[in-house]
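All protein chains but one are shown in place.
This part shows subunit A:
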Amino acid sequence: MMHFLLLFSRQGKLRLQKWFTPVPEREKKKIVRDMTTMVLGRKPRSCNFLHWKDLKIVYKKYASLYFCCGLDAEENELLALEVLHRYVELLDKYFGNVCELDIIFNFEKAYFILDEFLLGGEVQETSKQVLSRSIEASDMLQETMEEYMSKPAF
């Protein structure tokens, strides 16, 4: 299973954090610091895999954002790259040419999409279309929809 998924910028600013195991707040901060230090310190053309404690760390850079996840030792790293890529594709489809600013200003939507894609650290849906349709339908349920479309709900 995936233990955590982090999105952070080139300067190490956290844009999204999803934890699939119970971790104390202080420990979370330490892990985030460790991950950002390790990943940002990698040479540009290194391979995308690292070892940290007993976890496999898989990371990929998309434009100005690093997507970094921690996996159990028996997980398939190459497939993890596909999982990260799929999440980026979903964000891209939803926001239309997604960029870091979209995720900064609409972080809650990034979480909603992630929660339709992964559950308990595992992939729950493998079809992009099915997933997009679910998100659309959920969005439709949001009250003050008119306000939501032109101006954000909150």
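Some observations on this one:
The working rule: a residue touches a chain if its C-beta (ideal position, glycine included) is under 8 Å from a C-beta of that chain, and two chains touch if they have at least 3 such contacts; residues count from 1.
By definition in this document, contacts and distances are computed from a predicted model.
Per the UniProt record, the absent chain's protein name among "Glucosidase II subunit alpha", "26S proteasome non-ATPase regulatory subunit 4 homolog", "AP-1 complex subunit gamma" or "Coatomer subunit zeta" is "AP-1 complex subunit gamma".
Touching residues on subunit A toward the chain that is not drawn are 14-17, 19-20, 22-24, 29, 43, 45-51, 76-79, 81-83, 104-105, 107-108, 111-112, 115-116, 119-120, 122-130, 134, 137-138, 141-144, 151-154.
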